[in-house]
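Apart from one protein chain that is not included, each protein chain of the complex appears where it belongs.
And then subunit A:
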Amino acid sequence: MTFADPWDQKISAFLLSPSQFLATTTCESFLAELLHELRNDKASDQLKILIVSLLLEHPTILCPSSSVGEETALELLSVFSHTPQKSIILKCNVMLAITNVIICTSCLANHTKMAEDWLDFLFQMIQDTNDYRCGLSHQPIRATACECLREMETCSPGLLSQKLEALHLLKQQETTVLHQSYCMLYTLGLKNAIRILTTQKNVTDLEFKSILGGNEGFAWKSNQLGLTLLPINMMVHVPRLPPGLDCKELKSIMSSLLEESYLHTPISQSALLRELVEVVAMVPGLSPTLFKSQLLRLFGTADVSLMHATLFMKDTFTDSLFTAEDENFLLKRLVGTAQHPLLRISEKLFCMECILHFPENRPISSSGEESLPVLVTPRLAASLHPTVFNDSATMLCRLNLLCLVHLEADEGEADKGISYLLEHIMALLKIIDNDGSREVVVTSFRALFIFLMHFNGMKELSEKVIDKLCDMYSKHSRLAPNLIGLANRIEEHLNDPVWSVKLLIGLQKCIMEMPPLQLTIHNLSWHLKVLKRVAKEGQITQRNTIYLLLNILINSNLCERGNWQVGNAVLAVCRNLLEHPSIDQVFIELADLLQYISVHYDDTDIKEHARFYYTLLTNLSWEKLTGILAKGLDGGRAKERSHSAIMAENEGIASNLTVHKTNRHVLQLIKVQGEASQRSLESSEMLETTGEAKNWLEVYQGQFQTSGFGSEVTLRYSLTHAKDTDHLFDKVFTICLHFEMKDSNYAKVNDIHVPCVFRDRKPPEVQVKLKPFQPYPTTLCVSAIFTTQDGRSWHSRLPDVSVSFSEIFLPLPLPPNTSCECKVQVFDRIWEAAASGNPDKSAISLFCFKTGDESLTDLIKTHFQGYLITDQQSKRFWKVLFFLPPTCHVLLKITQAEDAIQVSIATDNWELLPFVNSYLQNITDHCSTTVTDG
């Protein structure tokens, strides 16, 4: 496997979906494969970098435990030291991978030997300031080492807190481009050391000074802060050192860091500023005026991350660093930047967010919600007026901001401003009117939503909008879902139906007034959608709706055409009408309508439903009727529900016809233990056992001529409720279990039907029949569709069921009464064949482990009982055969040697060996094991 191509494929498959990839192999064997290739001298650097990238990006998937992590890191370290000096990029990548593995598998947190060695190693590397020893070509390695140390300090704050003097010295010495790296490493160490000191009571001058002069080992125990080191702007109480400490030295260090900050890239400079701000905030002896000299440069910067850091500074120090004038100035700059033609869209959007969360010196509220700084007046914000030429995000963002501005403005000014905004909204709607694209429609409705959320209270405005929307609807009925969505969302968000009701009344009127020509089949479906929504509003009279429906049905050929969808949509309106509180006013008209449908509509289903609605309407009081139609999850209403709401297209009906989805697990499959007896194979015919000197192997192999012979594994599970399910699911019926394989190693599993599962009864047992193409471990994704007592159908995922390697084992597929001899013969023949390399994929291998006598007997009993071919307990020799469908065999010869148990393995499919190995390792885990590949 030294060719790059299969590796490329493997690597990209893994990166695309590690879970799918690992379904076909174990992560253990894949990891071994990766490490093996990394040690391959013939593999190119490029390939190795790709391989390392997997470990670098997915350390926790490839190293599931801390111990594997440590081993892997050790392996990588040896790869690193064997990599030739010139392979700089590869070396850097390996360093990153080691660091990621150590941190992510908690080797660092657990203070393992490997982590300690690695830290020492890195620290050693960064001693070579100015590339004095290793030369310029090694600079990237040193840069990487700095970054690795910085990441380790970030993930384990305080690690470097006793090394600050050394780090400071290195930073001073370094004059190459790496100065920035040393600087950032030192600054982070310094900040964390001070942060740790703030947790200590009664800090003395000496203790304070000692952090700057620290030149000891790594501070493993200092990590009491844990990982949750939040930046200070996120903390309710900023941690602070006691006042009165002597800060002279620290002050000069801070000044020199600031002075040299121009050596940093803008991104790094902004990070440095943030660290230094945190330090000043924690040390009362340091004054924020330290930053004064930097402010002008920062105010004028075109770099967004530096601007952001300035706002952080403002947030932290408020008026102890920024005067009211500064604040005003900064805000003006920010407004200017938010519309600067040379900035990118995302940067401008961010600036607008910053305006709405501007850290004011004297904030009126600090809820964390969007709020307008007092200083942002309509005059100041005029340049941020939205226009139809803006991209949609910019337009929406500006609109939102300007709505806030005009909401807060003085009366006269506000009126003018708001009417500008309304004009803008109208301009947008006009574009839709001219057949704007879908994107324009969506953006315009979003703009409408923003506008109405702010100004719905202004009657005149909101009515103007409604008039325009209705006018548009009469021309473009395809806007129905957008309009219904708008009505719904506004009602939800304002918690007040007034505006939505007005819109719906307008739409209803608009449909009533349409000339009949416009009520084509296509448009009709939109209108019915709207009327259905209108019928839900108790405040809207429905007489006109009913007249219109009746009118359409009588005066068109709809009834003759008998289109089910149209009929259904009409009935959906009727269903909502049945629930309408003022139904008594239109009782006769609705009855007429239903009766007309039930007689004339040329579709039996529609007719019947109309008749049923008619019966309900004419026989039940409104209270009963709505009681029956009411939706809700109160169980025990199965009959009423299913009778009243069988039609689609309506929430009530939809709840019966559509399958509901629940994201929680309702049911689960639990493995039934002790199924050995179930494992016996159904053999099609009895083999004759009388014949002598028969070639049993041929007989055995002959069985496979029968199609489907020995191709299935049956696994038994009990189907039970998952924990903490809703009482709604206590009794579920007509369960259909559906299985999806996560890989292609198995044939599709048929659905399984179970009549019912009750929480308080014995769980039913299901048998899952698996047909492997390749007998690898796998995972089944299981979902279930079932019905609850209230008659609704549900879809729910079950927890994935994993099928381990040993679950696919079957005993040698020979009839139950086959003699021991023939079994032995078959075993020996297969073994011989495998040992001589027949078929091609055969392989033999050896596995050793140590164990006591008794535990060996136990082991055999627990794990191999059903698969034993010979059991020569006295000679301490066993033969075991696992049959793995469709045609694979794994044979074991177990012998007890002097100092260890030897398991010789033969198989006719070497690809199974990793699984066999990990299986054996697993079951012999309590003993110390050694493995030798044969």
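We take it that a residue touches a chain if its C-beta (ideal position, glycine included) is under 8 Å from a C-beta of that chain, and two chains touch if they have at least 3 such contacts; residues count from 1.
Following the convention adopted for this analysis, contacts and distances are computed from a predicted model.
Selecting from "Sorting nexin-7 isoform X3", "NAD-dependent epimerase/dehydratase domain-containing protein", "AP-5 complex subunit mu-1" or "Phospholipid/glycerol acyltransferase domain-containing protein", the unshown chain of this assembly corresponds to "AP-5 complex subunit mu-1" (UniProt protein name). Of the listed residues A:430, A:771 or A:863, the one in contact with the hidden chain in the full complex is A:430.
Looking at A:104, A:470 or A:856, the residue that reaches the missing chain in the full complex is A:104.
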